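Removed: one protein chain of the complex. Kept in place: all other protein chains.
This part shows chain A:
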Amino acid sequence: MTTTLQGHALALLNRLARADWPDRFKLRKPLEGLLLRGSRAGFRLAGRRSAHGSTRPLLSGPGELFDLSLSEEQQLLRDMLAPFAVEVMRPAALEADAQGNLPPALRAQAAALGLVHYGVPESMGGLAGGPTALTTALLAETLAQGDLSLAAALLQPLSAAHCLRRWGSTEQQQRWLPALLHEDAPHYALAIEEPQVLADPARPATRARKRGGQYRLDGEKCLVLQGGQADWLIVSAQCSDGPALFRVSADADGLSRQPEPAMGLKACATTRIRLRQVKVERDARLAGRGFDHRVFLDLSALGWCALAVGTCQAALDYVIAYCNDRHAFGEPISHRQGVAFSIADMAIELEGMRLLLWRACARADRGLDFQEQAWRARLFCSEHAPRIGSAAVQLLGGHGFTQEHPVERWYRDLRAVGVLNGAMPL
């Protein structure tokens, strides 16, 4: 008999139970709750779907009412990951930024949380029980309240899982997905971004040419998150029949990698990847039904929006505390409208970003067309997120310009929004 869902959750719980860091951060209770919850949620969804005899997402909610509420599971996910973001990720962020690396300890802790399980179907041992866009966005939003760059890095396994699950054939999923759940899971990175100026991201310049039973990949990918440490790369390339995703070994002949530091996202250790006549077998091409490169890019843009929302929320919370505390001219600077109104504006635009993101995700989860909504969410976030980052630095004055405060880092990280498109599919 195959392991039941409960079995998977138990295995995860066991892994967490063996770790000692949750006690250090006083996070054991909430994290255990998270894992228990996740398995129960998966259970319920599984039950519902078998009752409906279909694996399609439910198309209509209760009577199709306008509804902003999160499901119980989504709410709990948020409540429980928030302390991890703030207590564990935030303190690690400065050093990670300086080192230009994701601390291995943090990677292990995140793995113990089982985030990647939300991208692997239950039948293969994961917890992904239904549509994943909104839930993943909420995950990203919550983790990015700790730190944008760390959140992006920690979410790479989940991004890879979403790719393989959404666009791999059933056979490919069965071959590749279960390994992602192992303690020593292979590392994946998504090599999507290209350096060409004014190019259309929907038409990769990287080529995949068919030669017999193989493809040959040629091209250049830039700013690949976690690209240097990856065992496997998911590479987008143009084939004769349109763009496709390939799963490529990072050790393949003709593939070279070089650190490519950027303005921000330092903890993601961004990497330049060159492909020269890289040979891959035909079934390295993700072969699920109906791969649509634009949908991939839209989902990924929403992932970036979610990171932006989380970090802008962190920036807002940070300046509120700071401006109430900081005195000038005999009173807290927050008593001045020039300061207070800037904070109000941050909150206004942030809430707009969040609602645009949520609407697009909710549509995606229902199987509705969401291209327009994703486009607008990306446009809006790409405009306002850097502005919020800039306002946060401004409100701290000269202190904001130094690395004594995280707003300096968030300013750099938030500019990635709207500039980078790949690597974060929901």
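We adopt the following convention: contacts are C-beta pairs under 8 Å (C-beta built on N, C-alpha and C of every residue); 3 or more make two chains touch, one makes a residue touch a chain; residues count from 1.
By our rule, contacts and distances are computed from a predicted model.
Student: Given the options "Acyl-CoA dehydrogenase", "Tryptophan synthase beta chain", "4Fe-4S dicluster domain-containing protein" or "Phosphate ABC transporter ATP-binding protein", say which is the protein name UniProt records for the missing chain.
Tutor: So the chain that does not appear here would be "Acyl-CoA dehydrogenase", according to UniProt.
Student: Thinking of the whole complex, not just what is shown, which of A:177, A:234, A:255 or A:343 touches the missing chain?
Tutor: A:343
Student: So one chain is hidden, and I want to know which residue out of A:70, A:205, A:252 or A:287 touches that hidden chain in the complete assembly.
Tutor: Considering the complete complex, A:70 is the one touching the chain left out.
Student: One chain isn't shown here. Among A:171, A:372 or A:404, which residue touches it?
Tutor: A:372
Student: Touching the absent chain: which residues on chain A qualify?
Tutor: Touching the missing chain: residues 61-71, 134, 198-202, 294, 316, 320, 323-324, 331-332, 334-335, 337, 340-341, 343-345, 347-349, 351-353, 355-356, 358-359, 361-363, 365-366, 368, 371-373, 375-377, 379-380, 383.
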